[in-house]
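First the structure, then my questions, so here it is.
Heads up, one of the protein chains got dropped from this complex, but the rest are sitting where they should.
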Amino acid sequence: MSSSVGSRGEILDLIARRRDGWAMPGGFYAHPGVYDADMEYLFRRQWVFVGHSCQVKNPGDFFTVTIGNDPLILMRADDGQLRALYNVCRHRGTLLCWDDCGHTRRLTCPYHQWSYERDGSLASCRGMHDQVQDQQLDLLQAHLQELEGMLFVCLAESPPDFTAASELIGPVAAPQGMADAKVAKIVDYEIAANWKLVWENNRECYHCNVNHPQYIKANFDHFNQDDTTEQVQERIDQQTRRSEEKWQHQGLAASHRSTGMALFPDADQDLWYSANRTVLVEGYISESMDGQQVAPLMGDYPDPDVGTLRIRTMPNFWNHSSCDHVVSTRLLPTGPGSTQARVYWLVHPDAEEGKDYQLETLMPFWQLTSEQDWELCEFAQRGVQSNGYRPGPLSIHKEYNVDGFIRWYLQQLERGLTEDPSG
Amino acid sequence: MSSSVGSRGEILDLIARRRDGWAMPGGFYAHPGVYDADMEYLFRRQWVFVGHSCQVKNPGDFFTVTIGNDPLILMRADDGQLRALYNVCRHRGTLLCWDDCGHTRRLTCPYHQWSYERDGSLASCRGMHDQVQDQQLDLLQAHLQELEGMLFVCLAESPPDFTAASELIGPVAAPQGMADAKVAKIVDYEIAANWKLVWENNRECYHCNVNHPQYIKANFDHFNQDDTTEQVQERIDQQTRRSEEKWQHQGLAASHRSTGMALFPDADQDLWYSANRTVLVEGYISESMDGQQVAPLMGDYPDPDVGTLRIRTMPNFWNHSSCDHVVSTRLLPTGPGSTQARVYWLVHPDAEEGKDYQLETLMPFWQLTSEQDWELCEFAQRGVQSNGYRPGPLSIHKEYNVDGFIRWYLQQLERGLTEDPSG
Partner (left out) sequence: MSSSVGSRGEILDLIARRRDGWAMPGGFYAHPGVYDADMEYLFRRQWVFVGHSCQVKNPGDFFTVTIGNDPLILMRADDGQLRALYNVCRHRGTLLCWDDCGHTRRLTCPYHQWSYERDGSLASCRGMHDQVQDQQLDLLQAHLQELEGMLFVCLAESPPDFTAASELIGPVAAPQGMADAKVAKIVDYEIAANWKLVWENNRECYHCNVNHPQYIKANFDHFNQDDTTEQVQERIDQQTRRSEEKWQHQGLAASHRSTGMALFPDADQDLWYSANRTVLVEGYISESMDGQQVAPLMGDYPDPDVGTLRIRTMPNFWNHSSCDHVVSTRLLPTGPGSTQARVYWLVHPDAEEGKDYQLETLMPFWQLTSEQDWELCEFAQRGVQSNGYRPGPLSIHKEYNVDGFIRWYLQQLERGLTEDPSG
C-alpha cells in the first residue's frame, strides 16, 4: 500500500527525500528492497573485512565466513598464500566445509567426494566421465587483500582500488604486529538492528557519557567542540606533546590532536578507510577496565605508552588497538533488521592464557562497550520502523560523522542504482 | 502465481467476489496485501481502543501500546490530561520507553538523553547546536478520546467523528464507574488467526452451546429467533419487566429485550459503536462461574441486580460489565494470520485482592470463554487459507451480525482503497 520500497525508482526517491544534516528516512532501515540494494551495491562491491590472517597461520588452516548468501572459505594454501574460496562445490553446489574453522589437507565435498587442493584447484572428481576434465571446475574465488594481518575480501568482478587504503593504514598499523598475533577470543552477536544503525552508533560519542561509563574513563572522544573546556584541551595537548616528543622518530606519535572523533567516512573524498593514533587519558596505557596493561606488549612497541591505534573501513570494520591487545569488530548484515557482529581480541603470539593474560581482565572493556551499543541500536531499530518516526537534526558538534556516514552511504547506493543496467 | 493479492485492483476484485449473506473469500484472511490495507484503511484511520484511564491515574503514569508498527505512550501530564505520544525520539528515532507501564517525571531518551515533558514537549536536547531550538521537536501525538474511562486513539490526521459514539455510549456506561476503577488483572494472548476471524467469532453465539458451557448458563444470547421457545421468551420478558420496573428511573433498565445479539455493527448506518444493557438468566447477578457476586459493587450501582452492560467499538474493542466487575478485550493485529488480544479485569478502586475479591473467582468465566474462542479462531484460520475453502452461507437467524461485520468491514476497506490517491 503506502510504504513498500522495492524498485530502483522508489529507493532513488527515498534518497532524494533525505535532508542534509538530518537523520535518514525510516525506509532505509526496514525495507527488504533497501537491504537487497545494500547487499548488491555495497557488500558485494566493496572490500569487506572478513578476519585476521593470524587465524590461519599454516598451510591448510582455514576459517569460513558468509557474506549475505555467499559462503567463503579463507584458506592458506601450500604456497603460503591465502585465498578466498567459495565454499560451494563445482559439481552440484553443496557446501564443502561445515565448520567455523579448522585445518585440512584437501577440501573434499561430503556429497560425492570431489576434492580440491588448498588453492581451490580441482584435485579429483572420481566417478565423472572423461570430458569433464576439460571443464574449468576449480573453486570460484573472491578477491582478497591482506593488510598488516587484516583480511579484506571483494566479491565483485572488478574490485575498487585497495592501494590508497593500504598506503594510509599500513604504516600506522605496522607497529601493532597484528599479522603475527594470536586470537585470544572471538565473541559473536546477533543484533536486531540494521547494519547502518550500528555504524551511526559507532560514529559518534554523543551517547557515551551516559551509556559507556567504562569507555569514557579512558578516552577523550566524548568531549566535543562544544563541551571541551580549556582544562580538557590542555590535558589533550599535554598528552599529545609528550607523545610527539617521545615517539616522533619511531612513527608512533599521536596524529589525532583535537577532541571529538577523527573525521570518517568522507563522502567528498570518497574515503572508506581511515587510521590514526590518539592519546588515552592520563594514567591509562590500555583500553582496559583500570587502564593498566592486561597482556604482554605487542609488535614493535618499545614500551606501553603508545596511546591507541584506530582503524576503520567501510562497510563493516573497526579496530581499537592498545599496546597490549587488539579489538576488531566485523559487521555482516543478515536482513533488513538484523546484523551479525563478531568481536575479536588479539594478543602477542607467545602470550599464554592464564599466565600472561586473563580473559577476565582482557575482555570486559570492549565486551561491555559493545553490548551497551547493541542494545541502543536495537531500540533505535524499533523506533525508526514506525510511522511516528521523523528524521531529526544531527548535532553539528557531536554527530558530524553520522552525517558523514549517511552521505557516504547514500553516495554508494545512488552510484550503484544509477550505474546498474539490470537493476 | 494464482492467488497473491497485492495491488488495490486485486483487493477490489476480491471485495466484488463476496456474495451477500455468505462468508468472505479466503484471501481476506491470509494475504499480506490485505493485512497492509487493513492496517492502513482501518487501524490507522479509525478510533482504536488502547486501554483504560484508570491504568494511568496520576501525572507521570503511563502505559505503552503498539498499533501495527506504531509505538505509543499513553501518559498523564502535569495538567491531569492524558496524551497519546509517539514513543519515538525526535532526534534519531529511538524508542523512548521500553516498559509496558510505569511512572516517570520526564521521558528521557536512553540514547542521547533528549528529554520530553510529560505532555510531549521537548524539555532538553543538550549537546545540540543552537539553531535546533528553532525546530518543532516535540513528540508527535495521536488523537485521543476518553469516554467513561475507556481510551481511544486515532492515528489519522483527521479522525472520524467521536461525538455520536460518546453520546450513545456515555450515558449507558456511566453508572459502571470505569473511569474510577482499578485494574485487577491483565492477560495477553497471541492468537494465530486474522483479526477479522476473531470478530466473526465474537459476533455470533451460534457456536456457544457446545463451546461455551460457562457462558450459556448466564446468558440468553445463544437463543435466537429460530430456537427461542415460548418459555424462553417468557423468561426474558419477565426478567426485562422486572428490570424496567426497578430501574427505569435510574437509567439502568435493560434496553435489549429480545433473544439473540444486539445488531452490531451496522454498515447501512455506518455504526462502529454500540452499547446496551441486557438481562442475565434468573439467579445470575454477575458473569461469574456460579452467577454470584465476585467483587464489591462498582460505580453508582445501588444493588447487584443490574444485568450486564455491553459495549463494542470497531475495529478492536468489546466489553462485558457486571455489577461487580468489568471485562474489556482489545485486539491488535500483528500480521495476516496473527492477532494480539489483551483482556482486562477491572474492579472497584477500593477493592483489595485477597480480601474483597479473589482472582480465582473473578477471572475464570471470561478467561475460559476467551480461550475457547481463540482456539476456534485458530482452526478457522487454518481452513480458510486452503484452496478447498469455499465461503459458506451465514445463518439468517444466528449470524446476522457476522454478515453485518463483513459488510461494515468491506465498506471501510473499499472506501479507503478508492479514496486513497497514492494507494
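A and B are the chain letters, set down in written order, and residue numbers restart from 1 in every chain.
FYI, contacts are C-beta pairs under 8 Å (C-beta built on N, C-alpha and C of every residue); 3 or more make two chains touch, one makes a residue touch a chain.
Note that the coordinates shown come from a computational prediction; the quantities given were computed from them, not determined experimentally.
*Asks:* Who touches the missing chain here, A:Tyr29, A:Phe62, A:Tyr86 or A:Tyr116?
*Replies:* Final answer for the missing-chain contact: A:Tyr86.
*Asks:* Which of these touches the unseen chain: A:Gln113, A:Gln238 or A:Gln292?
*Replies:* Reading the full complex, the residue touching the unseen chain is A:Gln113.
*Asks:* Among B:Gly26, B:Gly51 or B:Pro265, exactly one should touch the missing chain; which is it?
*Replies:* Selected residue, touching the omitted chain: B:Gly26.
*Asks:* Just to verify: which one of A:Leu137, A:Val210 or A:Ala262 makes contact with the chain not shown?
*Replies:* Here the residue in touch with the unshown chain is A:Leu137.
*Asks:* List every residue of chain B that touches the chain not included in the displayed model.
*Replies:* 1-2, 23, 26, 200, 206-207, 209-211, 224, 226-227, 376, 379-380, 382-398, 402
*Asks:* Under the stated touch rule, tell me which residues of chain A contact the chain that is not displayed.
*Replies:* Residue positions of chain A that touch the missing chain: 8, 33, 36-37, 40, 44, 68-72, 86-96, 98, 110-113, 127-129, 132, 135, 137, 140, 142, 155, 422-423.
Everything that follows uses one rule, which is that only the chains that are shown with their structure count from here on.
*Asks:* Need the CA-centroid distance for the pair chain A / chain B, whole Å please.
*Replies:* About 48 Å, centre to centre.
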